[in-house]
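Only a single protein chain was left out; the remaining protein chains are all shown in position.
We call the chains A and B, going by the order they appear; numbering starts again at 1 in every chain.
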Amino acid sequence: MFYREAGQYKTSYRADQALFPIRQDQIGMLLILAVAFIVVPLTQSDFVIDSFLTPILIFSLAAIGLNLLTGYTGLLSLGTGAFMGVGAFGCYKLTTFFPHVNIVVIIICSGFLSAAAGIVFGLPSLRIKGFYLAVATLAAQFFLSWCFIRVPWLYNYNVSASIEVPERLMFGIPITGPTATVTTRYLVVLSIVSVMTLLASNLIRGRIGRTWMAVRDMDIAAELIGIKLYPTKLLAFAVSSFYCGVAGAMLVFLYLGNAESESFNINQSFLVLFMVIIGGLGSLLGSFFGAALIYGLPIVLRMLKEGLGIAVTSATLENINFIILGTLIILFLIAEPNGLARLWQIGKQKLRVWPFPY
Amino acid sequence: MHLLYQIFIDPFVQMGSAPDLLVQTLWEGLVSGVLYALIALGFVLIFKASGVFNFAQGIMVVFAALTLVGLYAHGVPAFIALGLTLGVMFLLAIAIERFMLRPLVNQAEIILFMATFGLTYILIGAGQLIFGGDPKVMISDQLLLPSGAYRINAFGGFVQMQKIDIAAAIMASLMVAALAVFFQKTRIGRALRAVADSHRAALSVGISLEYIWVVVWFASGVVALATGIMWGARSNVSFALEIIALKALPVLILGGFTSIPGAIIGGIIIGVGEKIGEFYWGPLFGSGIEEWFAYVIALVFLLFRPQGLFGERIIERI
Partner (left out) sequence: MRAPSGPDVAVGDVLLSVENVSLSFGGVNAVSDVSFDIRKGEIRAIIGPNGAGKTSMLNIINGFYHPQQGRITFKGQARSKMRPHDAAFGGIARTFQNVALFRGMTALDNIMAGRSLKMRRNFFWQLLRVGPAMTEEVEHRRRVEEIIDFLKIQEIRRIPVGRLPYGLQKRVELGRALAMEPDLLLLDEPMAGMNLEEKEDMSRFILDVNDHYGMTIALIEHDMGVVMDLSDRVVVLDHGIKIADGTPDEIKSDQGVIDAYLGVAH
């Protein structure tokens, strides 16, 4: 009754192709943005923002990156963690060389470094596909992980083999480093993620998104309608790695404050992949859902443990987390391979016809 | 200039000047190659018969070994523990078939592949929960496995071969031979090959998929247990093994996903290549190139021969 499209007709193709063609969606999106930018910083505690919102936003961006490559173009990648690491370490080196350049600019530039790495490790996609390409991305993951430890230049020869984030200012306010406030960092992350999500959405709805999906669905037919496969795949690697790189840089500079090489290992790659699978392959919205669920799960478990007063060690909790994660993956693959995004769509559909059943 | 010398000349000079070290390295490579090959063998079994690329093979090795050691630690005599562990792997195979394979029958391969990621995480969590995450010692003596080493004076120095490694190589060969015979000659083996080709076609000629899948996942579990015992006997049983087991993937790329001899040969190539690379070229890069060398070998290989040494070339028909 409330979520109806009746009476909303489009008089131009331009209007039909808008991001949120339905008025209720437009209003909804504005509300969400208003809440995110204004209400949340004013009302939510530092704990909620820093433990949930900021990292979930960052991982959503990484999940979007992987989704572009795996969900939209159909190229399974197990190297997400490594590409995030390239962004993080790249950012660190760049800001070491150019300490007076605005850190947000540096973060974006480190995305380009990551994109370059993505292209290099995507080169094999000319001749190999499917599982084999996934194994090639594993090569990227293990090689780059090794670099993060064994190339001391990357962490400025720091004895502890980790990087400490220096303080950087923007408009006179510290946004990285120990003095930056939770709210400042949250707002910077939110801004970057919002803009990049919009850009990703533009790509998806246009020619490039269609060529990616064509390559995913049937690459032979795609060739036949004039799509060049190799440049399309390389572009997917580049854009995907860009997003993962920016996410990695943000993870270290705007959230953790430091990083060890372990932060970008194969476990990280799997986590982001799970976010994409559970959230929904081929859905930007799903990336947010998936990130929220996967990232939030251990936190919720911890809160449950404290709330119910059960005495379990944190190691046990971690293992239970693993078991639940694994089970969720299998469950989603069986019941709803299109993930939470599809469930959301079904929910909206029910809302459309409410109060009727169909 | 000096760098070129270091990369292209020096390692070979070193090889020549100390041939006993070379042979030792080759032997070590062969041994780890055999173990990689065994893990790859488990993969090939499952892939040949259910078309599933079982990413969880490595963790199955760890899980099997942990179960064995865990049971013994609770006072069960060694060989009974062995039998019970086989039982556990059988139950695991049934559970996997019932809860993972059956609901996903006829789905795209990539979906089943991702499901095995889920399985991996479940087994990691369960394994650590039940047995604890610290490394354990394999009960080699109780299983009557040989210990000690042969020391051979040869090649200008001496070469040391652990008896357990020789035993592992022998056992691996026996297992491969048995499996090859099983696939080619027996009725069940034929049925397994049919299922690997097409689920639907196999169903339509009356082959019970559920039965076949339980058989093959159990067989793979047996291979996993044997691998776990052998590997655990050389070094400890720990979850680090899971990551090492991922090296079976480059082995499969070299050997093809459906070939048993391919798994063995691929394993040996990767094992030897890795060890030689680490020992002679490793110092140039800083240590630890074993972490990625195997993958790079596989990657280079893929660029020239996408279907591996023995794999079948997939012809896409329109």
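Everything that follows uses one rule, which is that a residue touches a chain if its C-beta (ideal position, glycine included) is under 8 Å from a C-beta of that chain, and two chains touch if they have at least 3 such contacts.
Keep in mind that what you see is a predicted model, and the values were worked out from it rather than measured.
Engineer: Could you tell me which of A:S114, A:T211, A:S287 or A:N319 touches the chain that is not displayed?
Structural biologist: A:T211
Engineer: In the complete assembly, which of A:V105, A:V120, A:I220 or A:M303 touches the absent chain?
Structural biologist: Residue touching the absent chain, from the options given: A:I220.
Engineer: Which is it among A:G282, A:G326 or A:G339 that touches the chain not included here?
Structural biologist: A:G282
Engineer: At which residues does chain A meet the chain that is not included here?
Structural biologist: 12-14, 17, 199, 202-203, 205-208, 210-211, 213-214, 216-218, 220-228, 235, 282
Methods note: only the chains that are shown with their structure count from here on.
Engineer: Where the CA atoms of chain A average out and where those of chain B average out, how many Å apart are those spots?
Structural biologist: So the centroids are 33 Å from each other.
Engineer: Residue numbers of chain A touching chain B in their complex, please.
Structural biologist: By the definition above, chain A touches chain B via 76, 124, 127-128, 130-132, 135-136, 138-139, 142-143, 145-146, 149-150, 220, 266, 270, 273-274, 277, 315-316, 318-330, 333-334, 337.
Engineer: Given the complex with chain A, which residues does chain B contribute to the contact?
Structural biologist: Against chain A, the touching part of chain B is residues 53, 99-100, 103-104, 107, 109-111, 113-115, 117-126, 128-129, 133, 243, 246, 249-250, 253, 257, 285-289, 291-292, 295-296, 298-299, 302-303, 306, 316, 318.
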